[in-house]
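Read through the structure below, which is laid out as structure tokens, and then see the notes.
With one protein chain removed, the remaining protein chains of the complex are shown where they sit.
Residue numbering begins at 1 within each chain, and the chains themselves are lettered A and B in the order written.
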Amino acid sequence: MTRYLLRRLAFALITLWVVVTVAFFLARAVPGGPFDGQRRLPPAVEANLRAAYHLDEPLLGQYVRYLGMLSRGDLGPSFRQKDFSVNELIAQGLPISLAVGGSALALALSLGVVGGTFAALARNRPRDRLLVVVATLGLAFPPIIVGPVLVLVFAVLLGWLPAGGYDSAKHYVLPVAALSLPYAAAFTRLARGSVAEVLARPHVRTARAKGLAPWRLVVRHVLPSALVPVISFAGPAAAALLAGSMVIEEVFSLPGLGRYFVQGALNRDYTLVTGAVVVYAALVLACNLLADLCHMRLEPRLRRG
Amino acid sequence: MLFEFPRPAACRPAGARQILAALAAALALAAPGAELRIGNGGEPLTLDPHRYNLNLEEKLLADLFEGLTALDADGRVVPGAAESWNVAEDGLVWTFRLRRNGRWSDGAPVTAADFVYSFRRLLDPRTAASLAHFLYAIDGAAAVNGGKAPPANLGVRAVDARTLEIRLAKPFPFLAERLVYPTGYPVPKHVVEKLGDAWTKPGSMVSNGAFTLADWQPQGFVRLAKNPRFHAAQTVRLQAVRYYPTADRNAAYSRYRNGELDIIGDFPPGELDWLRRELPDHVRLSPLLSIMYLVFNVARPPFDDPRVRRALALALDRQLITSRVLESGEVPSPSFVPPLVAGYQSAVRPEGPDRDIARSLLAEAGYDAENSLRVTLRYIAGADSKKVQVAIAALWKSIGVETILHHAEMNAHFAELRQGNFEVAQAGWFGENNPEQYLELLMSTTGEVNYGRFADAQVDALMARAKETAQLDARLALLQQAEVQALALNPVVPLYSVTIRSLVRPDIDGWRANPRNIHPARYLGLSGD
Partner (left out) sequence: MAEALLGSALARICCGVLAAVALSAVFGPWFSPWEFDAIDWDAIDAAPSAAHWFGTDGVGRDLLVRTLSGARVSIVIAVSATAVSCLIGIPWGAVAGYLGGHADQAMMRVVDGLYALPFILLVILLVALFGRNIFLLFIALGAVSWLDLARIVRGQTLAAKNEAYVDAARALGVGTIGIVLRHIVPNVRGPALVYATLTVPGVIIAESFISFLGLGVQEPQTSWGVLIADGSREMHSSPWQLIFPACLLAATLFAFNVLGDRLRDALDAGR
């Protein structure tokens, strides 16, 4: 098991390195630089700037320097946000993204498991059909539609919740709701399928026939195995959630990692973009590792592997 | 997994107590006390006045610092850190007298030596100030900034602790106006030298303006607190101001409507009708000292042909664009110097729209239905500019010209323009009350900011003569001639001056619409304070 874990970890690190390398060279392959503006800087000024950010060194040297810094956890200075280092910016943005993305994932997962189990227990009865249609509908409403509509209804028309910002917990209600909807739908469909599959297994059918209370049956006999595919999906779902969370941060003007990433890309802030990619990739890889771990705990057969 | 991080319980279903708490918080926000919440259109990239680049940084810096001169609530130039100044007969030597009670926020006096240090710092190439050219009027500035002379060679001298002498290379009657920008602000030598680049952090920054930097959460907000050592502190009514980086005007508007912001500097123009009807005392529209224009790359055929340029210019209907597409009271401008520039009367005669002449000019240049003209129009990403360029493309279509639109972010856009990688492009100049600043863009010696590489010997000669002239009226007359001469050749198509659409809570006073769109927090307050 330890060997398996170590292998996965090594694999994750290699993946991370590939992503960092691609992002690093992609950012620097673009025509135009981070110091472009309406006027060109006097050559003496530009030379000073380039030297300050080590842009005057050969590209490979810059890359080696960057990897060295990265191994010390230093993401370098921001090219455009001159008063901040990338570490400071990410330290500011990451908690917000984690709060929104994490809550949305948790909400989606719990809604999905509850809804899916409920539907599977009532398989092919009207409420199951209804839930399936609702879940399929949920998939059809990506955050770019739900986000603006929620703002219009709950913030502007009703005035119940704030339209943007991140000052208190209630600022997170609308973004989390908008972001989690399609994932809740996806988890519901997944959980419904896997719970139904487990319900059909002989030992569960026996237990059911013996008259075990439905909720006990579910908690004790069904969920432990039915959760396996659901948990495994949480890893890739975290990756998929990223794009949605960028949109959501835009809609609700949340200063999260996604904003830094998009702004950094548009403004050619090389270090900020690469830094955001590193953190995002590390997060997603960590999610996948954790999903693997949960998977192993739930699926004892794997422990030997 | 992500959700295992202990974070605010945002997703927990709200119990009655939480709803009550939320309501209480909402009520607390609704009563702002003496702290205003202002939407500032974006995140400041720096609060170092010498390294600043953006208009939105200018607003924060104007609250934090005070230059020799300053802008008041109406956008007029008034004494700042200097209580008075005089100009020598030849227009070359300006002497500023500093206030007796000028203090840094740490209590140290603001001295002429601070200003000398600051001007040298701005122009020192090691500072890498992107707007250092603002003060190239000072003798030796360009050489210092180009690394060809030591900063000590700059024509700035402390006569005594309260007297500062600035020597110019050529007469420049607009210097008092130019010094209101952050590039002319003093920075505290004693702090900058000790802390280096970290001097702009909250807790470290020492400033001489009406406010000090209390907190800065990047992408969150910048909080300024009243500076009790400011020389006019007794007139400052606000205890604090929070500037929010509301880059998205729709989000800003939603937050204003929801009572989360007290002032916003932009809102979706489609809302104007509703707002005028429902919240008329919140709406403030003010034309900005600015010119939006199209620029032709005259180095690239067919735009080297004046007939083609004139045809494209004649097809455009400024009135239609400002009244139907933009709708916020933008001022159409046939002249390149915005009509709002006080003291300057443009002599450019408005012409067109006239599609018939436009078509016949195109035909003369060899373009007709079989061989239609194809134009690539570059513009800056953004909702308003998109609307205008789409309208322009439609108007050109009506004279048989096919337009390909291409948009890019601001910096990428101007980088292409500076390198001459365009045919026709949107450009804008947000300037000062100084006609020269706009007309300089059409001088052949201007270099890259003359994006279209327009060159006309007569225009150059008139501009050069104007720049040698110390006497203001004579100088303005020469500028007038230069403008007429240049625009007759249509190197650019001036379109309009931008309008700033603000929403200001009606119980706030001291907020005056002005063509500089400057609203120093030191003049703001709540009515009844």
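The rule we apply is simple: a residue touches a chain if its C-beta (ideal position, glycine included) is under 8 Å from a C-beta of that chain, and two chains touch if they have at least 3 such contacts.
Please read all numbers here as calculations on a predicted model, not as lab measurements.
Enquirer: Among the chains in view, which touch the chain not shown?
Expert: Looking at the entire complex, the absent chain's contacts are A, B.
Enquirer: Specify the residue from the set B:V390, B:M410 or B:A513 that touches the hidden chain.
Expert: Hidden-chain contact among the options goes to B:V390.
Enquirer: Of the residues A:A12, A:V204 or A:L254, which one touches the chain left out of the display?
Expert: A:A12
Enquirer: Kindly state which of the options B:R157, B:R300 or B:H407 is in contact with the chain not pictured.
Expert: B:H407
Enquirer: Tell me which stretches of chain B touch the chain missing from the display.
Expert: Counting only chain B, the missing chain is touched by 250, 253-254, 257, 268-271, 273-274, 320, 324-325, 381, 383, 386-387, 389-391, 393-394, 397, 405-408.
Enquirer: What residues on chain A make contact with the chain left out of this view?
Expert: Those residues of chain A that touch the unshown chain are 11-12, 14-15, 19, 22-23, 26-27, 29-30, 133, 136-137, 139-142, 144-145, 147-149, 152, 156, 235-236, 239, 242-244, 246-247, 250-251, 261-262, 265-266, 268, 273, 276-277, 280-281, 284-285, 288.
Going forward, only the chains that are shown with their structure count from here on.
Enquirer: Using the average of all C-alpha atoms in each chain as its centre, how far is it in Å between chain A and chain B?
Expert: The separation of the two C-alpha centroids amounts to 38 Å.
Enquirer: Sort out for me which residues of chain A touch chain B in the complex.
Expert: It is residues 32, 35-49, 52, 80-84, 88-89, 92-93, 95, 98-107, 109, 151-152, 155-156, 159, 162-166, 168-173, 176, 180, 234, 238, 250-253, 255, 259-260, 263, 266-268, 283, 287, 290-291, 294 of chain A that touch chain B.
Enquirer: In the complex of these two chains, what residues of chain B are touching chain A?
Expert: Residues of chain B touching chain A: 1-5, 7-11, 14, 18, 22, 25, 43, 45-48, 51, 53, 125-126, 128-130, 132-133, 145-147, 197, 200-201, 216-220, 244-248, 251-252, 254-255, 257-260, 409, 411-412, 414-416, 418, 447-449.
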